[in-house]
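Not every chain is included here, but those present sit where they belong.
First chain written, first letter: the chains are A and B, and each begins at residue 1.
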Amino acid sequence: MKNLVSMKDLSVEQIMAILKQAQLFQEGASSQLEQNYTMANMFFEPSTRTKMSFEMAERKLNLNVLPFEAGFSSTLKGETLYDTVKVLESIGIDALVIRHEQNNYFESLIGKVKPAIINGGDGTGNHPTQSLLDIYTIWQEFGTLENIVISIVGDIGHSRVARSNADALTRLGAKVHFVCPPKWQGEFEANNDFDEVIDASDVIMMLRVQHERHDGVSTFSKAEYHNAFGLTEEREKRMKDNAIIMHPGPFNRDVEIASELIECDRSRIFKQMENGVYIRMAIIEMILKGRE
Amino acid sequence: MKNLVSMKDLSVEQIMAILKQAQLFQEGASSQLEQNYTMANMFFEPSTRTKMSFEMAERKLNLNVLPFEAGFSSTLKGETLYDTVKVLESIGIDALVIRHEQNNYFESLIGKVKPAIINGGDGTGNHPTQSLLDIYTIWQEFGTLENIVISIVGDIGHSRVARSNADALTRLGAKVHFVCPPKWQGEFEANNDFDEVIDASDVIMMLRVQHERHDGVSTFSKAEYHNAFGLTEEREKRMKDNAIIMHPGPFNRDVEIASELIECDRSRIFKQMENGVYIRMAIIEMILKGRE
């Protein structure tokens, strides 16, 4: 594994190796890296959880992390992403985490630059570290992905997470259902009635309503969306005994999920964020080891 | 001490313990922390001295510091402070320094989140680390706070420093006078004639005129304010032999204080900033030790 830009790059075996290494890190294992590596996190879109999670993972691996301020860089002078990355290559950076608003931004980089590229999210495309931490959280809960029924509910068409998760979860043996309003399903097949899937689901994965990606013309009021596609306390009561609630965050309280459910017993929302640190440690270590 | 949000939380004994530990650090003592801790500094308002002072203190304590860019975080997507702090808790942060424009922002956090909260300033409310470094500077100068006469001059109503200092200085035995124009005294009793207090003061603590907190309708020109409530060279000459000048910074030269006095013999303005690093080391160490 030289880079990680899409879940499509990973075989089932590679995914399982990442989960197992993440588990070792979570149990207290320390980094096996033998050299000093330097990384930078290039976030061209605002982020708290993904950026901070990578920053923490990098420090737990004892890496050197150079600060990169996207809003104060030469991209303001019109420099292309390729040219900026070549600069960072020249000064000796080994790996870059990049979040960028443009889908497939990484096509201008992979195979052309020396630093490893770890995709922290590309537009409405991929978000593989989020997918892996989701998979890890489910695996941790049920001990397997085989035959686990997962309903992904919300803004499917605009969601990086849905796209990244769909294929990988299926390859791992899970049964994935999408649930969303007809206008939002994009290229996916989806169920338009949330209530039909609730009692059969082991995992209900709520997606964020991406206000900032819609064009200002909202089809629903917040209350209407909450009633039709939100995880309400009433719906939570109908979930299977051991079923769990997930959400990649940041969440809109009382839009896609009732505020009271964020920290309820079934919720793995903050567990997902905790798990993200170990998943990212596993990914970074594997990629850097591949260079030794 | 689990958090530090207000001077009201601290007993006289705790204040003295902080001063003594700060002195040890200033004399060269090193951190007694036995674990690796990770912190982040969440500054939602611009700051140089407080933020840089915390950053230095954290590094002198060998802590791990994750960068948090408030202007590029998920708060831009509408995430609440509580939810952002829960994210940082989940990824493993032990303590947070927070500056926020909203008074008492910490009420949504204390007792509800695991990371220790150190208040770096809340709106017009509290700024306890500034108060403690002020107290430390006076104690260092006079060996006691008992019967020290302190005149706090300026924008009392809008000042975090005045509010935080008032009560604590009095509890430590100092005599505190406020001096300001009638319109600015807020809830405080104040003397409206600066010249009346000068020759009796051991400490003259000038406050910054908070242009950015006033509503655009200025009661005074800069020159008028300087004449009536500024520390001029003429006024400095009338100060007691051993009296000192303080200012929390950033100062407006020739508004609240004559430019020539900033670095005069009586001035402890830059000494305050130096002292701030050691006070913050003492506070952070005490809080983190309380968790071991």
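Miscellaneous remarks
Methods note: contacts are C-beta pairs under 8 Å (C-beta built on N, C-alpha and C of every residue); 3 or more make two chains touch, one makes a residue touch a chain.
As the structure is a computational prediction, the values presented were derived from the model and not from experiment.
The total count of identical chains across the complete complex in this file is 3, with 2 shown in place.
Following the convention adopted for this analysis, only the chains that are shown with their structure count from here on.
Chain centres here are Cα means. That of subunit A falls 40 Å from that of subunit B. Residue ranges on subunit A touching subunit B, taken from their complex, read 43, 46-49, 52-53, 55-56, 59, 67, 69-71, 211-212, 249-253, 262, 270-271, 273-274, 276-277. Those residues of subunit B whose C-beta lies close enough to touch subunit A in the complex are 38, 40, 64, 66-69, 71-80, 83-84, 86-93.
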